[in-house]
Every structure is written in C-alpha cells, then in structure tokens.
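A single protein chain has been omitted from the complex, and every remaining protein chain is retained in its original position.
Showing chain A:
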Amino acid sequence: MSVLPLAASRPAARLSQSASAQKAADTPALRALPKVRRRQRGLMVGVLTLLIAALAAVLATNIYVANAQYEVVQLTNEHRDLAHQNQALAQQVQFLESPQALSNSAVTIGMVMPATAGTFDLSTGEIVSSAERASSSEVPSSFVSTPTAAQPDLAAVEVADPAASAVSGLLGTGALHTLRQPTAGDNGAGTAAGVPRSETGLHGGTIPAPDLTN
C-alpha cells in the first residue's frame, strides 16, 4: 500500500503548490501517523496472541484426543482379554458339568448307582416302599465318551493359579484382585492393566502402537 502525502490531496495546497510546497506538507502528516501505528501494533499483538492461544488449544485437544484414543484401545484390549478369559473359564465349567464328566467324577470319588429309593406317604405316615442298599459293584457304564474338544481349553486357563496367588484367597478382596490383575502369561492376560504388550515394539517410544485391526 502506498501512502500519498497529505498535501497532494488538498485542493488548496495544489493551488499554492509552486509557492509554499514545503511549509504546507510538513505539519499535519507528522502528527497523524504515529497514532495510527500505535493502534495497529496493539491490535497485531492481540491477534497474534489469540492465534497462538487458539493453536495451543487445538494442539492440546489433539494431544488429549490422541492419548485418549490409545487409552481406549488399551481398555478395549483389556476388556477383550478378560472376556476371553471369562469365556474359557465358562467353557471349562460347562465341560465339567456335562453328564458324562459328572458321572466320571462321581465314580472316581467312589460313588455308585442308586438302588431303589424309599418313599413315605406324609399324609398317612406310612412307608410306601423301603429303600434298598446300593451295591458297590453298580458303577455307571461309560459308553458315552467325554467331549473331545474339552482338553485344550482345560489347559488354557488354570483358575487355581491366579486364585492361589491372590491377596486373600478366592473369596473377598482376593477375588477382586485376581480379576483386576491377572497373572502374567495366563491366556494373554499379562497384556492387560496397562502393561505394554511387548517392550520390543516401542521403537524407542513410550506408547505402544495399538493394533485395532485385530
């Protein structure tokens, strides 16, 4: 932007241009300009501050969102690991609850098939049929095989280990502790609770690269 001398815009000055050009040009120009500059400087400082503040805010939000994203991924992984552990334990229970498995367990602790049960008629107080003594040779047959898929899953999670290393046994706070901090190495649970998946994957950084693609 080019600033014309004030004198040039005045018709009166134009008329006496040749006579007193220097006198007319000097006085008003010098007084007006510094005022304008001072005002502009303040404005520019303000705008710059605002800009920097806005940038800093955007940066801070961005960093926060990015960090929160890592946290979300980590919590998602933790949730998935725990869900898997829960699933494996539930399966273990289901396999152990199957009739064949129950029958086998019963036989191993020495149980036999029941003989005739005794019955009373409560309204008359009579014995309807008397009970017989069960024979120790009446062991249930085992033609129906136990589920084949049971074996690998039974090995996957050993519920006794985390329970034993818990703070105070299976009940009370110990159970909670076990749930929150699973023993490392069991069913991938060691990756939970904020522990990095693998130190080698950091490439010098402090935040592990999460893989959501799984």
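Everything that follows uses one rule, which is that contacts are C-beta pairs under 8 Å (C-beta built on N, C-alpha and C of every residue); 3 or more make two chains touch, one makes a residue touch a chain; residues count from 1.
The rule we apply is simple: contacts and distances are computed from a predicted model.
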| item | value |
| --- | --- |
| Omitted chain, identified by the protein name its UniProt record gives, among "Penicillin-binding protein 2", "Phenylalanine--tRNA ligase alpha subunit", "YVTN family beta-propeller protein" or "Branched-chain amino acid ABC transporter permease" | "Penicillin-binding protein 2" |
| Residue of A:M44, A:A57, A:M111 or A:V144 in touch with the missing chain, whole complex considered | A:V144 |
| Positions on chain A where the hidden chain makes contact | 2-4, 65-66, 68-69, 73, 81, 83-84, 87-88, 91, 94-95, 97-100, 103, 116-117, 119, 128-129, 140-150, 152-153, 156-157, 187-188, 191, 197-201, 209-214 |
